[in-house]
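Let me begin by presenting the structure, written as structure tokens, before commenting on it.
A single protein chain has been omitted; all remaining protein chains appear in their positions.
By letter and in written order, the chains are A, B and C; residue numbering begins at 1 in each of them.
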């Protein structure tokens, strides 16, 4: 076990760096480019019961040190993910992968997770409750403690794999939601998903993304992410996977000091396809600089 | 009336640019530097019933395109503001000023507003409900629709001046809170206050600000601010004062397209003391570029 | 795809707001005409996609129009500065279908990628007819460059200030074997409707990554969902699905 290794819900990771869902596809675009086995793991594109095309384009807006996306969960549906994507993945990635799952009703989540539960290469289910809840009036599942917890309960019934619940930051009280999920059996909490944001094009006077609003992420949101990771890590006993704007080895260390056991890297992969690899390569020297022998020692180490 | 003028709750402003509370003191630091009568108005430092020193230092942390502050409402208390600051202000500012008011209990707000109601130079009361509610368990007033509305009701009873309620962005549902405040009689809504954020110093492993967390603002938060201004402006009939990361004339126009009647400029004043003045000077040429004859025509003009 | 540092060799205005930038460095991953590069610009978060106008060994030519912050910053760059560039993005044009009389149609800043295509076709012994569409005389660029290659060049201007008055579709020749096309979507659609042959059409979309990872640039086609950045930007006429 190297000095970078961490244990996430019982599975040892060579390092805590995990490309975030939606920014790493199902891995090949990056595998064409570098050997992605250097990663701790990665979280694949949010997968749903049915295939989805997602929202109309434009789906992307530039922001100061970040971007807005309104992809809208484009994915081929869980059956195709299992029949096509996972077999392809096996050829170039020999570690457990994190399966990111979304849905629009509690049963959707359970349906998709039950199918993925049978897939050997899936190490963890990362259950993203930031999507609008069609039965709950359109507010996201993740903005209400009970509905978030109900998703956890439903999913836990159908899988033996670790369930990591991914929370939305667009809430008044992230701690109550995280605790409700832990009580419902979540094996880990990952946060933060994107902040709800909007940009308007001054020339056309139209919102830049066709869907008007979208998810804002990138370095700009890092202070909000650190705060929420800190709050949640101090309130739950299960491991926390931290993310939101992480772009450097220093950012990884700051997230871990705040309480993260592992750290996801999202938008940074889009502007620099080598970002996650570079972060992993930089970690040892940055750890040396700050006198960190083993990275797991600093988890929650903020004084 | 120039092409920059807007009407905010019955008072005509020469232009929509308003330095935000907490970033402009009581005006003199800037008045030493330029004639601040060029401003639409400005919102003075959050004033409370009693004097407050605020939080321990360090109170400031650098962020990517922003900063965290945990000033903690340092101010000399409403009596001194009335006896010392306002008379000084009168000498170099000949427009109505926006009085920013805070409190830790509903009666505090009413007490302070009642006193400020008698001050001729006060044009609007900007009531900031982002501070922790000591009677409500420490969560900010502004994170709950009923408590926010109860502050509005209490204040409206003791003043004839326009009451602009300033909302916190750290909430699940800003629209419900804004509507509750409107129903309680608010004459305007201003938003956003700072996002709750945190940074950790890698060397000392301590939070950078002594108070651990603080308010995050600056260009990084602009997309969140535009989104909330858009949501609220579409839900209420009273004018919205938009702010959060505004640093250029283009940003002012984007905020106004989103629905703001006037726009506050916060952090930008701290890194460039001339920021607000420059924005006002830039507005006409940026309006020309985008074919805007009168700035009031674009309020809420997003398509 | 390769992320390389390229050094600016030249950067000059061709018209009031269209610039030509030449860059020097490793261009080995650019393998087909019609591909694009994605440029990191200091102070901006997303990279800016620009089509390859020409590529010769280690020299890359880009032509771009100043429309916003990124292209404005580019227009101010000078010789010797370095740019971080992701090269070799997108599928590019397939020259196998050209036939012996291909028609190349470009509108505005859709013109640049056709230059590389025209040059490579001529090197293969195929002489394309090129239609270049602009709004007015002052906006015309690269007409001479195409002529120098030995193409038959037709220019259209909307106001008639030079060449044929009207749109690119007003200058179609009688005879052509295939169409290659790049320009604003309304132009692509007009060409699609007018062209008597099959063809390849290059599309634009706002991009997150430019290399297929984010699904930011997806579009629906007859053969399923495609990413403009990876499965495009060039789509075959047969697969195009116009959404409105």
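The rule we apply is simple: a contact is a pair of C-beta atoms (placed from the backbone, for glycine too) under 8 Å apart; a residue touches a chain by one contact, two chains touch by 3 or more.
Every value quoted in this text rests on a predicted model; they were computed, and no experiment measured them.
J.: Given that one chain is not shown, which residue among B:107, B:146 or B:272 touches it?
T.: Of these options, the touching residue for the absent chain is B:272.
J.: Identify the residue among B:218, B:242 or B:259 that touches the chain left out of the display.
T.: Answering carefully, the residue with contact to the hidden chain is B:218.
J.: Considering the whole complex, which of B:37, B:57 or B:204 touches the chain not shown?
T.: Hidden-chain contact among the options goes to B:57.
J.: Tell me where the left-out chain touches chain B, residue by residue.
T.: 22-25, 29-30, 32-33, 45, 53-54, 56-67, 69, 71, 74, 208, 218-219, 267, 269-274
Following the convention adopted for this analysis, only the chains that are shown with their structure count from here on.
J.: Averaging each chain's C-alpha atoms to get its centre, pick out the one most distant from chain B.
T.: Result for the farthest chain: C.
J.: Starting from the mean Cα coordinates of chain A and chain B, work out the distance between those two points in Å.
T.: Chain A and chain B have C-alpha centres separated by 34 Å.
J.: Take the average of all CA coordinates in chain B, do the same for chain C, and state the distance between these two points in whole angstrom.
T.: Centre-to-centre distance between chain B and chain C: 47 Å.
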